[in-house]
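Let's turn to chain A:
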Amino acid sequence: MRNFKRFAVLTLLLAFVIGVNSLLSFALYPYTYSRVDIHNLISEDHDTIFVGSSHGKCGLNPEVFDSVCGTVSTNQCLGGEYPIDAYHIVRLACETGHKPKQVIYELDAGYFVTEPNEGADFAILYEEFPASFTKLHYWLTKILDGDFRSTLFPWYLYRGKLFSLKDTIASKTDSEYKNYGISSFANPAQIYHSSGFIERLVQSSDKSVKDTPVLYSAEDICTESERYFNKLAEFCREEGIRLIAVTTPVPEVTTQEHSSAYEGADQYFTALTKAQGVEYYNCNYMEEFSDLRDLNYYVDYDGHYYGTYANLFTERFAKSLDFNFPIAYN
Partner candidate 1 sequence: MEQLLEILEDIQPDADYENCETLIDDGILDSFAILSIVSELEDAFGVSVTPAEIVPENFNSAKALWAMVCRLKEEA
Partner candidate 2 sequence: MSLISMKFVVFVAAAVFGYYVIPKRFQWVWLLLFSYIYYASSGVKFLFFLLFSTLTTYGAGRLLYAVRTSCTDKKKARFYGRIIVVCGLFLNFGMLAVMKYTNFVILNINAVFGTQIDLFSLLLPLGISFYTFQSTGYVLDVYWGKCEPERNVLRFALFVSFFPQILQGPIGRFHRLAGQLYAEHTFDFQRIERGLELILWGFFKKMVLADNAGVFVSAIFSDTQNYAGLSIFGVLGYSIQLYGDFSGGMDVVQGISNLFGITLDDNFKRPYFARSITDFWHRWHITLGTWMKDYVFYPVSLSGWMNRFSRFAKKRFGKSIGRTLPICLANLIVFLVVGIWHGAAWKFIVYGLYNGIIIAVSGLLAGQYRSWKKALHINSSAWWYQLFQLLRTFLLVNISWFFDRADSVPQALEMMRNAVTTFTPSELLSIPVQQNGSTAMTAAVLVILAAGCLMLFCVSVLQERGICVREVLAKRPLVLRLAVYLALFFALPCLGQPPSLTGGFIYAQF
């Protein structure tokens, strides 16, 4: 009887904790565009999936790419997306029956010399994954290594949003949320497109403070980033997906100021991709992009394109890619 009472108390306690957590998740966890991105990934077929960092998010416009190549693509890049995240995105697409023909990975040295930051970005993609083997694998390989609070309290990195509680709840009860609408993501600095592309708009405060990008350094190479890039390459080979790597161009003044770091990154990525038989395009060292590297075309020194120039870049990049569309794979 005593044990039954204890068991009952424990069950009630667990139910209470789960209940409070769900309520707090609903009230605090915001409606992010990652939710829309992942929904698009698993509900439609795409020939091409772009993965990578914020440079890719702002620099590669699937609509422009598709108009050149006659394809259907989606931009699944994200600021804070590490190789381990990119790997699971591609896996999820395959598991849900939407295997792409190619994956274009935008490589940023900053993600190969640091480890995933346990900030708000840590589980932002994971939270939007549907229940699947990929999600389990993702949990085992990334989330499990994180702070236990990331698993037990998914809302905890958003507790600062306590004061915008009403807005968060409103956005979640809105039909937009249920239908994966995107209008709530628009703000004066950017427009989110349903393809996943973020069009950056000119703001007067841009470049008022000089930012320094996270630079390549041979001593700081993160083995986990390398490992997951290689895993992605192997997975693509096994699935018959063509993997292409690209480093988007950054302002010329930036590469000049940190020339040894950018050259080091180029050598590093060239070797990494060659070892896996992956094509690599480093647009910082390609003639056809040299006139697209004026600082005025960018939001910052780090290299995030304004929308207009992102479109120009994407068009030229699509044309420079060495293949014909559509491609028949075995």
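Annotations for the structure displayed:
One rule holds in what follows: a residue touches a chain if its C-beta (ideal position, glycine included) is under 8 Å from a C-beta of that chain, and two chains touch if they have at least 3 such contacts; residues count from 1.
The candidates were selected such that all candidates are chains of the complex that A comes from, given by their letters.
Given the structure is predicted, the values throughout are model-derived calculations rather than measurements.
Only one entry among 1 or 2 touches chain A in this complex, and that entry is 2. Within the complex, the chain A residues that touch candidate 2 are 6, 9, 13, 16-17, 20, 117-119, 122, 143-153, 155-157, 159-160.
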